[in-house]
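In this view, the complex is presented without one of its protein chains, the others remaining in place.
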Amino acid sequence: MAIAMLPIILTGGIDVSVASIIAAVTVIIGNFMIGVSSNIFAVFVVGCASGAVLGLINGLLVAKLKIPPIVATLGTMSIIIGVVLYVTNGTWITGIPQNFINFGRTDLFAVSVRVGEPIGLPIQFVFLFGAAALMWFVLRHTLVGRGVYAMGGSVVSAERIGYDLGKITIFIYTFEGFLIGLAGSVHTSIMRQVDPGAFSGFELHVIAAVVLGGASVLGGYGSVFGTLLGVALFAVLNNGLILMHIPVFWQKIVVGIVLIASISVDILQKRYSESRMTRVDIEPVEG
Amino acid sequence: MPTNKLSAFIKRKEFILLVIFVLVFVLMSALAPKQFLRPFNIQSMAFQLPEFGILAIAMMVVIVSGGINLSITYTATLSSIVAAVAISSMSQAGVADWKVILLGIVIALATSLAAGAINGFVVAYVGVTPMLVTLGTMTLFEGVSLNITKGGAISGFPDSFLWLGNATIIGIPVPMVIFVAIVLASWYLMGRSRFGFSVYMIGCNPRATMFSGINVKRVLMGVYLFSAVLCALSGLIMSSRYNSAKESYGSSYLLQSIAAAVLGGTDIAGGYGSLSGTVLAVMILQVITSGTNIIGINPYLTNIIMGAILIFVLALNYLSSRRESRKLG
Amino acid sequence: MDSSEFLHIEKVSKTFPGVKALNDISLSVRKGEIHALIGENGAGKSTLIKILSGVYQPDEGAEIVIEGWRAHSLTPIESAKRGISVIYQDFSLFPNLTVGENIAVARDIEKGSTFVHWREMRRTAGKILERLGVEINIDAPLGSLSIAKQQLVAIARSLTYNAKLIIMDEPTSALSKGEVDLLFRIMRSLRAEGISFLFVSHKLDELFAISDRFTVLRDGKYLGTFDEEGLDDDRLISLMVGRKIEYTIFPKRRRTESVLEVRDISRTGCFQNISFDLREGEILGLTGLVGAGRTEILQAIYGINPPDSGKILMHGTEISVRSPIDAVRHEIAYIPENRLAEGLVLRKTMSDNIVVTILDKISNRLGLIQRDKQNRLAQDWIQRLNIKPNIPEMQTSKLSGGNQQRIVIVKWLARDSKILLVDEPTNGIDVGAKMEIHRILRDLAESGMSILLVSSELPEILAIADRIIVMRRGRIAGQFDGDTATQEMIMEKAILGIKQQVR
Partner (left out) sequence: GGKKFTIVVMPKLVGIPYFNASEVGAKQAGVDLGINVIYTGPTTPDAAQQVRMIEDLISKGVDAIAVAPNDPAALTPVLMKARRAGILIADWDTPADKKLVDLSVHQIDDKEYGQHIWDLLVQQMGPSGDYAIITGGLSAANLNAWINAGLSYAKTKYPNLHLVTDKVPSDEKQQIAYQKALDLITAYPNLKGIIGISTPAPLGAAQAVEEKGLKDKIAVVGTALPTDSRPFLEDGSLRVATLWDPSKLGYLTVYLIDQMLSGKKPVNGQDVPNVGKITVWPDGKTVIMGPPSDFTAENAKNYSF
């Protein structure tokens, strides 16, 4: 998810509709599996396609109607989640076919270290790293990807040099939808049922993870690797506190403080090193 | 004269909003003629609007400065919780009601100032992106609130405290009176004062503003403090209206307040935003929620309608401004 | 259209809300010529260029012919495909990308390739920089380079694709003499290869040094195209402004009373051991090559990046200026070099930009701004500096470069300060306006203000500075009196010992 959001933030945009898109995707594939086919491949195709279509809508709104991204996606968020819940009335979809559930539990390269305790790479990580690798490639090695960075650097310049900004915008939102579709599909196979309301409030986490990973919300800076780190850090922050035996009522306080402190330190460091940056090579004193 | 044209154009945005407001109002009246237009309903809408309206202004001010404040709802509830603890314990100790309430308000304001100071300090003096700072403080304030309430609600207010949120003065709800006062004060502050002028300039170009000798850090600090004080007032109204204080009150107002600010013509990138637009947007949202409730429309449909209006208005703004420039350019 | 012409346009007009920026312009550019486009501030040069690059669409009825291909308007992609490449006043580069990418990316877009080949890209970029004879690290992020180097990158970029016409909007405004010579050398060799240039500059000596033909615009109208022979400064100036203007050399004064004493200030990576006095009522010129650290000194005094060590005294007492707020309190004003990012709030009106420094003066005791006072003041200043158009409510971004610069000056004039720090105040400003700004600065000095003027333009320094300090690589290299110094003396100090490096 966070990976999917990265290019949008890179262009200086933001998408708060991620949570509603993933909810819509899970509902669609849930019904698809039960009603049409439980072929894993087909499910993934449907999931990704429906995500991509919803992303495309965002992209069109931003690119063609020039609605600021945060607002456009705020609108679509409200609409998509409204439609999803109106149609499903929030009912969970249960009875996901077993083959799909098994898929979600596949560990690749599972090695049994001790009896009864297999460790391995759960399939969701394969997808995560797969998505990350794909995104990295797109951003680094395609013209569109570089256009994303260029747009984040300077919209005017990007336009002048001949990038088709509309196309890039539409592409990244669609691509984001696609990846969210993927995430939704994987998620469903892990969770074994579909809860349309499960993702409310999720969007802020996604944004936080991306930005924690070093992407600038003003656009132009950020990397896939940083985002992965951000996701990891955020996961640790949110879930590691139980492991550290921190009392429940203190956890949010700790998360908040760590979040603010870590970013502040980072910024202060950057500022310090910037202020020490050499602008003029000073002539040495002649001995 | 381009002068007139320019101001006419700015007015146009609000004009569109006004038209929409009238449209939804008429629509709702037509769909539920007996119920919607009853004075009782108008009054009850006037009760409901302020707590959200104040938060929307708190959001708008920060957006104009080029930031965003995700911590508004928790600033509101945190300050009302701290005040509630003080109020209920003092009133149990038998302190006179008016003293208790006055002190409660002071405590709420003080708490919100502390909260705003954290935001302001990290944004202005440390230089962290507002979205991140307030994401952090949002979590922090929620955590502190939870720690105080242990998940419950704080109640036990003296009855006279309920006046703040529930009484009327010649038929006008007290919260509405407070809201109008706040709107006027904010209008002066943002539209007329040096402070407001600086906020708009900073929202457009903080660097050039700083180079002009304006104390950008202090102004930004002021913006977050002002926003927090508004939150506290909204929090007090809520705790009086709901007879208790709890961390989750009004949590659904967060994204709505961004929507209201933007619907009201505030530029999400900063530098532009009008109070009247925001107030109109808040009124539109209020009429839609109340109206659809009364008519008995599925609440999810209400969500869909609001999303559609948001996109519709912005698309309209874009299209009309494009036509404008086509015509002339 | 004759086959020796690369580009021919006719009946090109452009109307902005309230302004007719271009009115029925015709122009042809021959293959392999360097064609100067000149005119006063706001004459419409930049607008014309934007039409040629496809950023703006001209009004109905325009004819554009490029090598026999006809159109009414262009898109950026079409323009690039047809061989037009533009270097804008603001370069249009990407600060977050590397130098190599900035250079090579345009060609990839033009080719329409799907993938980016980094190795090839770096090779291309490296070759071009080599051809230009400059040394810039290909992998450095562009944002970390000096303005001058960014300019060279922009030029390098336009060479990557098969540009047949390179349009440059004031390319030399941020370049030092050596770099300008380098640029001209490159331009001449490209001209020999049949590439044409359309070149905008306000620096007449440069124009005469390089141009084959001149096209003059005035107030959005086409005045004609002239061959280089038979033109001289006077004629050109009178064509541009419709009247004759002399580059006035002001009489120099010798002042004695020090207002600001700078004592041995240093800042790591910026400047070392700088000491000088700024005296009451004088203009002290601070010159040198671009990148010598002059801006940094001004910014240090203004409190933006305070010095690490050393003292600054005002009227004999030490002052501590840690931020612009402190500076303003000590009545120090600063007109930055980069007016777009630092001087102006472009999205706000002229009026707002003018009063931003004097909010205390136009507001009442409650801190409320008095609108009538604001309007009166703004209107007043706009008239005094002859800023066009005379519409205080107009967005500053819509002004031409020269008029924007006047707004920056005005906003500090409105707040009368004791000390004025000015960084390249006439950069990108036409001769007529330049003279006015010189006069304004001189008048201010006469009235007792002390001015520290940074300028790379030696004639300007010589014309108005009472005393001159020359900087070289972060240190003071020499000092001269304004009435005895010559360009040669200053240049010698400025480049002594670093000649090889510039080349």
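The chains carry the letters A, B and C, assigned in the order they are written, with residues numbered from 1 in each.
Assume contacts are C-beta pairs under 8 Å (C-beta built on N, C-alpha and C of every residue); 3 or more make two chains touch, one makes a residue touch a chain.
What you see is a predicted model, and the numbers here were worked out from it, not measured in a lab.
Shown chains touched by the missing chain in the whole complex: A, B. Touch with the chain that is not drawn comes from one residue among B:Val85, B:Ala153 or B:Val180, which is B:Ala153. Interface note for the absent chain: among B:Ser65, B:Asn303 or B:Asn317, the touching residue is B:Asn303. Subunit A meets the missing chain through residues 85, 88-92, 94, 105, 116-117, 187, 191-193, 195-198, 200-201, 238-240, 242-243, 245, 247-249. Where subunit B meets the missing chain, the touching residues are 32, 34-36, 38, 40-41, 44, 47-48, 51, 146, 149-153, 155, 162, 165-166, 238, 241-244, 246-253, 289-290, 293-294, 296, 298-300, 303.
By our rule, only the chains that are shown with their structure count from here on.
Chain contact topology: the protein chains form a complete graph, every chain touching every other one. Across every pairing of chains, the maximum count of C-beta contacts belongs to A-B.
For the pair subunit B and subunit C, the distance between mean C-alpha positions equals 44 Å. Not a single residue position of subunit B touches two or more of the other chains. Shown for subunit C are the residues in touch with two or more other chains, of which there are none.
Remark: subunit A residues 140-146, 149-150, 152-154, 156-164, 220-221, 275-283 touch subunit C in the complex. The touching residues of subunit C, counted against subunit B in their complex, run 15-18, 302, 304, 323-325, 327-328, 333-334, 336, 341-348, 352, 356-357, 359-360, 363, 366-369, 391, 393-394, 411. Here subunit C touches subunit A in the complex through residues 53, 55, 76-77, 80, 86, 88, 91-97, 101, 105-106, 108-110, 113-118, 144, 146, 268-272, 291-293, 296, 305, 472-475, 497-498, going by the rule given at the top.
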